[in-house]
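One protein chain is absent from this view; the other protein chains keep their places.
Think of it as A and B in the order they're written, each chain with its own count starting at 1.
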Amino acid sequence: MKKLSHPHHLAEWKRIILEERPAYDKVIAVSSGTCGRARGSLQIFEAFKQEIERRRLSLTVGIEATGCHGLCEMEPNIVISPEGFFYKKLDVKDIPAIVERTILKNKVIPSLVYEDPATGRKHPRQNEIPFYQKQTRLLTENNFRINPERIEDYIALDGYQALAKALFDMTSESVIAEVKASGLRGRGGAGLLTGKKWESCREARGHPKYIICDADEGDPGSSMSRGLLEANPHSLIEGMIIGAYAIGASEGFMCVGTNYPLAVEHITLALEQARNHGLLGSAIFGSEFHFDIHVVQVAGAFVSGDETSLIAALEGKKAFPRQQPPFPAQQGLWGKPTDIHHVETWANLPIILNKGADWFTEIGTDKSPGTKIVTLGGRINNTSLAEVPLGTRLRKIIFDIGGGIKDKRALKAVQTGGPRGGFIPAEKMDVPLDYETLSQSGSILGCGGIIVMDKDTCMVDAARYSLSVSAEESCGKCAPCRVGTRQMLEILDRISHGQGQASDIVRLEDLAAVMKAASLCDLGQTAPNPVLTTLRYFKDEYDAHIREKRCPALVCQSLAPARKKAKNSRKQETGREAI
Amino acid sequence: MDIEKILKESGASQRDLVPLLHKIQAAVGHIPRESIAAIAKQLRLSESEVFGVLSFNKSFTLEPRGKIRVMVCRGTACHVRGGGKVVEEMEKKFGTPAGRSSAGKELSLDETGCLGCCAMGPVVVVNGTHYSQVSPENVDSILEKAKASD
Partner (left out) sequence: MKVIIDGLPFQVADKMSILDFARDKGITIPSLCHYPGLIPFSGCRLCLVAVKGRKALAPACDTFLEDGMEVTTNTPAIHKIRRQILELILSEHANPSPVSDDRKSCLGALSETGEANQASGYSLSSNNGRHEFLKILGTLNPDQAQFPSLEGTFEIHKEDPLLDRNYNLCVLCGRCVRICHEVRGVSALAFVNRSSRAAVGTALGRRLLDTECQFCGACLDVCPTGALTEKSLKAEVLPDTEKNTICSFCGQGCTLRLALKQGKIMGSVPAKQGTVNQGQACLKGRFLVAEAVYHRSRVSRPLVRKNGKLQETTWNEALAVIAQEFSRCQARDIAIAGSACDSCEDIFALEKFGGEGLKTENRIGSGDFTAQARFREFALGQSLEPRLNFRLSDIGRAKTIVLFGENLAVSQPIVWLEVHRAIRSGAKLIIVGPQELCIRRCASSWIKLRPGQESELLTGLSKILVESGHAAEFSRFEGFAVFKKNLEECVLSEAAASAGLQEERLLKLALSLEKRKPAAFLFGAEFCEGPSGAANLAALRNLALQTQGLIVPLSSESNSRGALEISAAFGKKNGYPGRIVQGISSGSFKALYFAGSFLRLGKKPAEFLAIQDSYLDGNADYADVILPQATFAEVEGTFVNVEGRLQKCERAIEPQAEAKPGWQIIRQLARKMGMSGFSFKAASDVFQELAGRVPAFSGLSWDQLTRGAFLQEPETDFRKFTAAETLADLEESVDIASGPDIYKGLNMSRDIKDLRLIRGR
């Protein structure tokens, strides 16, 4: 394996890759992220391989296992290039027909085509499916085209050119200036200007400097990090190296969890490949810049999202957050200047450098340029990973992209940002997806989880569940959060069991106030959001539980009459497993 | 891989603690109580410090796990889709509450945080294999498959 020692080598390598690519007539991309595999995508892949071999089509038909295509609801799914046919919810028995009719004869199989739940129309091509059409897939558009275990696929799509540009055509300062001009804000939830953070870290005194990628997705209902790590790991690596160059860091840490073994596999392999090609490690691209990245498992080790807690966990200490200032940019890992960003933030960097800050600011809003990957879940038709410009209204995300509510039900509420996000009622779906706007509505953007609820969701129970997650996540250092979450949970438990009292509402508000004002870190400060928003927008449900001992949504067991089994309309599939 | 070997190959400072614990847990299935002293010695920490980090971290357990490790996702989406009922059913079938020691037993049951496959929920992972849309009704068939493939 030859190490790249000059940017020209990169262009040359890309040329060779494209030249040496087999001249397939058709390529089948099988969506094979963890979600796909849970539904049997690897068996689909195998079945295709066998069928292609059986029909002696190996020289003209390519088959790839890619990362997640985003439309998880339709797993297992495939995209057939170059036409872009999209087939959904495949079963092994569908394979022969697909090869026979679509691969060989370009004929579409209607039963496998995506059908829009709202209009009933069928869309055989991926780029015509409203789910995809209405998105702006800057970070995720290449998911169909990349085998995450092959660096060559990334190179073929102009991978690492942004890095070459940064190293050879720009100074560290001009890289920072460009990122500042782009207005990129941290995608982990805090929304601080990335460029400013970099500048602050660069100017800080201390050596060596460190870069950290927070890839430990703790919040339930969020899988955007998993999506990126599994599908396009090199985009993160490139972003991190650019950041290291800008700041002057020599060591980076990719902090992963234990819940995504496939993601860890892919990123570890990608790092090795990058090193082997001289894109990571000492003398990157033959320059004098040295930087390497270590993968560290930190799962369950720190308080989600808090930078100082993550730093303590990396240091092997008890992961209590500490007061800021001083900020990690000045005093972080082992007391040295450290720059921490979420996976999605890093993934934006190559695009910004390649296409320019001006181009980037055209997307999104003035204050928040760019896109955000969101995880759509709950009672939505298209459970998925979608990418939209910041500022997109929730209505569009849920109905146009998400396909609306399952079973044509009415929307009741939406929880954004994970278990510490607030619930936004159906009337407020014009709220744009953005940092400030969601905060003003009592919620948070968080890392982009969006859970959709219909009338079968009891808001009291939903608030209770969210709070139980926060109570578990709480590190226990400060009393407002440690005890506050517990006391709030106790009240909500009682209410959902028909033992609520009139004074409970005031108690909840008091607790929320103390937690917001006095908690040490973001977790305690935002944990009350689910409760506060449900109190604000769904007070009637609390009243019903407390005064009438009744659960309007028929969820709270002690209060609801027994539901007939027939009412459960979900399909009872035998659990399908992957190999 | 036995613990002594893992310790020998480990670094010797505080930052190596969590990776070391992960390796031990991956090899043995849990963190044996007797190993805490050796870990402390290797990393030059006090046993209390090691235990402090170990007990804080939700990934680690001191309780032996069965040969077949069953994990039920308790993330929001899976919860909304009935994950709680799946856990209840499994607890009934195993006769042991989730999270408890299953020393000597074949199966152990744990709850886990969100696995990121929300469209597939409720999700159950058995020794690394994911099962989707699990319900109390198909718990039995999943367990049979798991025992067979072992």
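As a convention for this text, contacts are C-beta pairs under 8 Å (C-beta built on N, C-alpha and C of every residue); 3 or more make two chains touch, one makes a residue touch a chain.
Bear in mind that the values here come from a model prediction, so they are computed numbers and not experimental data.
Within the complete assembly, A:510 is the residue of A:25, A:362, A:407 or A:510 that touches the hidden chain. Although one chain is hidden here, its contacts on chain A can still be listed: residues 318, 320, 322-323, 471-480, 482-487, 490, 510, 514, 517-520. Looking at chain B, the residues touching the absent chain are 33, 36, 40, 44-52, 55-56, 58.
Keep this in mind: only the chains that are shown with their structure count from here on.
Centre-to-centre, using mean CA coordinates, chain A is 24 Å away from chain B.
The touching residues of chain A, when paired with chain B in their complex, are 34-35, 37-39, 72-73, 75, 217-223, 226, 258-261, 296-301, 313-319, 375, 377-379, 383-384, 419, 451, 457, 465-466, 469, 472, 475, 570-579.
By the touch criterion given at the top, residues 13-19, 22, 43, 45, 49, 52-53, 56-60, 74-77, 79-81, 112-120, 123-124, 128-135, 137-138, 141-142, 145 of chain B touch chain A in their complex.
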